[in-house]
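After the structure tokens below, expect a handful of questions from me.
Excluded from the complex is one protein chain; the other protein chains are retained at their positions.
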Amino acid sequence: MKYAYFPGCSLKGLGKAYEESLLPVMERLGVELVELDDWNCCGATAYMSVDESKACILASRNLALAEKTGSRDLVTPCSACYLVLNKTKHYLKDSPEIRESVQRALDTAGLQYSGAMPVRHPLDILVNDVGLDVIREKVVRPLTGLKVAPYYGCQVVRPYATFDDAWNPTTMDRLLATLGAEVVPYPLKTKCCGGSLTGTLPDTGLRLTYILLKEAVRRGADVIATICPLCQFNLDAYHDQIARQWGPVPIPTVYFTQLMGLAFGLPESQLGLNRNFVRMKPLPAIPAKA
Amino acid sequence: MHDVNWEPRIVAFFCNWCTYTAADLAGVSRLKYAPNVRIVRLMCSGRVDPQFILAALAGDADGVLIGGCHIGDCHYVEGNLKTLRRFQMLKRMLAEFGIEDQRVRLEWISASEGDKVRSVINEMVEQLRPLGPLALRQQFKDWDREIADGDPVSATPAAAMHETEAAHA
Amino acid sequence: MKTNLSNGEIRIGFYICHCGHNIAGVVDCTAVAHEIAGLPGVVVSRDYKYMCSDPGQELIRNDIREHALNRIVVASCSPLLHENTFRNAVEAGGLNRYFFQMVNIREHDSWVHTNRAEATTKAVALARAAVLRVRFHRALETTRVAIHPDVLVVGGGIAGIHAALTLANAGKKVYLVEREPSIGGHMAKFDKTFPTLDCAACILTPKMSAVRANKNIKLWTYSEVAKVEGYVGNYTVSVRRKPRYVNEELCVGCQECIEACVFKEGKYPDEFNVGLSKRKPIYIPFPQAVPQVVVIDRERCLQLKSGRCKKTCIEACADRHAIDFAQKEETLEIKVGNIIVATGFRLFDAKRIPQYGYGLYPNVVTSIELERLVTSSGPTGGEITMRDGRIPQSVAFILCVGSRDFRTNRWCSRTCCMHSMKLAQLVREHTGADVTVFYLDIRAPGKGCEEFYDKSLKDGIQFVRGRVAEVTDWALTPEEEGKLVIRAEDTLAGVVRRIPVDMIVLAVGMEPQADSQAVRRLFNMSCGSEGWFLEKHPKLAPVSTFTDGVFIAGCCQGPKDIPDSIAQAGAAAAEAMALIDRGYIEQEPNTAYVVEEDCSGCKSCLPLCPYTAITLDGETHKARINAALCKGCGTCVAACPSGSIRQHLFEDDEIFSEIEGVLTHA
Partner (left out) sequence: MEHSPRQIMALVRADFKDEVLRSRSIWLCASCYACTVECPREIRITDIMYALKQRAILEGIYPKRFPIPILAKEFFKMVHSKGRITETLLVMRLFLKANWRAVLSSWRQGIGLIRTGRFVLRHERIEHRAQLAAMLDSDVRHEPGSASKEAA
């Protein structure tokens, strides 16, 4: 299985650990991710606030580059990228004005985009293309006893929830259970983490982050699993401020791909787990094979 | 190029039970649509004789719209199925005449779909505009002149139609 | 004989109606009258304020006499509304009623267009078509068909029960067909009824007993209509009777067999208690069930499933021999003249809105579940308890669950506001709990309903205006621990609130029955896109359908409360009785007929007729149409290759002249 791969800026920066764990896990499952040549920023949510059609132009360059590779689907792990690329696809279909602007921009660059290529999330690929059975086979160190709060955040499931429910998604729950982990009921799984508000308006943003952490602790989770680099950052990086304001809520937040890597027996040092502010407790040693 | 004030004229044959009632509903709901359609009421779309369509086109209608109940909902069990079959045959024939596909249209519109009456009529009027007038009457005259001038080739199908028209005019 | 101009000079009277401002506001009626006056054969051309009024009709009658008119055209509203009115006027004026043509310039013109010039041009075109057409009209006789006096009522909820009783009390024979093992419908599950708080059972049970006692009613429960053929006055209906494995004639309802069943305890969800209690495979739906006859669940009964049961039920029944495992499904055929469809509604499935946690949190219940908990004959004996048996200290109601929501159902279910307020009062009365009602708008328009709302406010029930965002169990504060938390914007206070409560009641809305499309086809009715059956006219014919002799009553037509359902049921019964007591219906003489000398006997028309009205005469080898069977669709007319089949009222020359008329340039 081969897919075009759009990492997005975060995976080269604050979300390095996501890419560091995603690539070997995919490789272990025989999935080849081919990084787009010379991709640019997707535009994220910030760009939409300034100029909608320019945001769509940014995204469309990536979509055009992806189509040029001839791959079946474009895979992007970052929620914001996933949303913006999908949103651009929808806008190109629904808005003649945007279509016109984008076409003009693509012509300028001599690029083409048909609008056909699906933009998908690794979670979707793993559960629906690879399959839980194949994943189960690769598990050498089951996460038995590890209580995980599955946290999806917003933009992968909303508003373009193509592979799961917008309110109560279960794809990652099933995946984590396949790894042997104990999935705790977590009603906040699609609540907002605060997004960029944690940096811009911390009073508002951090409260949202705090609520997520507190409820995970209250539910007895050992770790929060996330699918988005911004969510991971927000849930991981602000424990100091949060503790000062509301009291400590000590719980680590890791990427779901990091947990997969652990279950697959990949060395912790290669999964970027050392990049966390709040570190996950090491798992017990790999049981000797029977 | 045709007259700038030209407006497409559409003759519609609506079945009494579904589409005519839907058009009434559009009225009761005060939906606004293009004034280009003249509705002829029949009990069932199955009553639409292909000759009615030909007569309308020959009488200088620019389009014909047939409206019946949805398949499976016909007040007379399956009159609309007969309409559909007949309509498909007629379409092939009209294509032979060189009459554009958009000019004759069949729609299933149930009694509750007043809004569909509006959207279908508006859409059809917009589709007919770029086609311009059908002006079969003028064409018949031209063809008649050609026959008089001794060029029978282009006149054959239209002549048959002309007879139909003459018989009922 | 192409035209019908031979019977003397054609003298046409044309009338255009202003309909107050409805037509005259958009169409220049005087100009139309003026334009039509110039057409050949038009003797009189007038415009008048209200043609359907008495003076308007008088105008026609007088003109017929004074000007020796022999054709009348009226341009006004839809013929579906007033064609008969004007035909009667024409007849009263001494003309055959079919020397008349109507032009629809209101629904099809003035109401749908705004440009005066365009609308006037269209009115002229339509009027001209009618004037050309009416010249070809012929004198026709209306045929009469006898009405079978029996009536079929489908659905044994309160609407069906009331319709059946009304007819039966008037001496009509009624077949009442109900799908479930007992009649009573949703109302039988209710404890009290709003806004009077009178006991539902006390007012329903006597009516159910009356159904059982009435000799004019043939009650078939556990049965469904399988097939309907025929037309008004003469329907043939097949009814499928499911086997209940208990002989209705022999069972006395002693229920000893239930006691004796090898299942010592109930094991399967009890439908009547909406799953809040368990029943055995042999059961009676509820104590007041009508008929008082036991039913055996074929999916659950050991004997029926495996054939290996001790059959203690048969022992218990002893010499009554009412239990009959050999019973088979049977189909009965009946003849009726009219049908009343009262098939009701189903409740919205609260699981479709996962945010409200139904099915996830045990103490989120639906309004009908709470209704069963409140009822003294219910699973808890009338005690309102949570799933763990505790009495709730605080209860919240969420309104409009599956109503007024574009993502589920757009309509207002009309009863949930009042129903919830009733339940809220009962909850306070039974438990003293704090009650909060989350609403979008309180809709209490019925008699005594706004007063009931006032009483609810005075009783200390809290009302919060705002659609609830979610029901959850994540806690922010110690007070929220162990509770269900409602998050909602209080739109009057302008704040987002979190309200912890013990129990949450979802006021689920009404939906069309799951099989409403199949039922609609069965009875040849229409329904709106949402699935409610469509009445013939929203105001003037609220219980009629587009199929004569088929009437609708109750919630199958749209959400409504008990008084409205009963009013409709009475209206439907009256409509049916009006037809029965007249004894006949007049049929539009729009039947097809064969002009024998033109018929080639090709037989292509024979398979077209769904009513087998066309046969081939063995001797003459010509097609023959039985006018009594012909429904007048005209499909054979359009298909006849030799043009030998014609249709009264829709003759070819009439239609061709109409086409010519609408296309003639002014």
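Should a chain be cited, it is by its letter among A, B and C, assigned in written order, with residues numbered from 1 in that chain.
Throughout what follows, a contact is a pair of C-beta atoms (placed from the backbone, for glycine too) under 8 Å apart; a residue touches a chain by one contact, two chains touch by 3 or more.
In this text the structure is predicted, and so the values were computed from the model without any measurement.
When the full complex is examined, the chain removed from view is found to touch A, C.
Residue-wise, the contact with the chain that is not shown comes from A:Ser101, picked out of A:Ser101, A:Thr171, A:Thr226 or A:Thr253. Of C:Lys278, C:Arg467, C:His537 or C:Arg624, it is C:Arg467 that touches the chain left out of the display. Touching the chain that is not shown, out of A:Lys2, A:Lys16 or A:Arg174: A:Lys16 (per the contact rule at the top). Annotation: of A:Leu197, A:Met260 or A:Met280, A:Leu197 touches the absent chain (contact as defined above).
Interface residues of subunit C with the unshown chain, by the touch rule above, are 355, 404-407, 467, 469, 489, 491, 494, 496.
By the touch rule set out above, subunit A reaches the unshown chain at residues 9-10, 12-14, 16, 38-41, 43-54, 56-58, 61, 83, 90-91, 94-98, 101, 104-109, 153-155, 158-159, 161, 166-167, 190-192, 194-197, 199-201, 204-205, 237-238, 240, 274-277.
Simple rule for what comes next: only the chains that are shown with their structure count from here on.
Centre-to-centre, using mean CA coordinates, subunit A is 51 Å away from subunit C.
Between subunit A and subunit B, the centres computed from C-alpha atoms are 56 Å apart. The residues of subunit A lying in touch with subunit C in their complex are 165, 167-168, 187-188, 211, 214-215, 218.
Within the complex formed with subunit B, the residues of subunit C that make contact are 78-80, 104, 106-109, 111-115, 118-119, 121-122, 125-126, 129, 521, 524, 526-529, 534, 538, 546-547, 590, 608, 610, 631-635, 637-639, 647, 650, 652-653, 655-656, 658-660, 662-663. Every residue of subunit B that touches subunit C in the complex is listed here, in rising order: 9, 11, 16-18, 20-21, 23-24, 26-28, 30-33, 35, 38-44, 46-52, 55-56, 59-61, 72-73, 75-79, 82, 86, 110-113, 118, 168-169.
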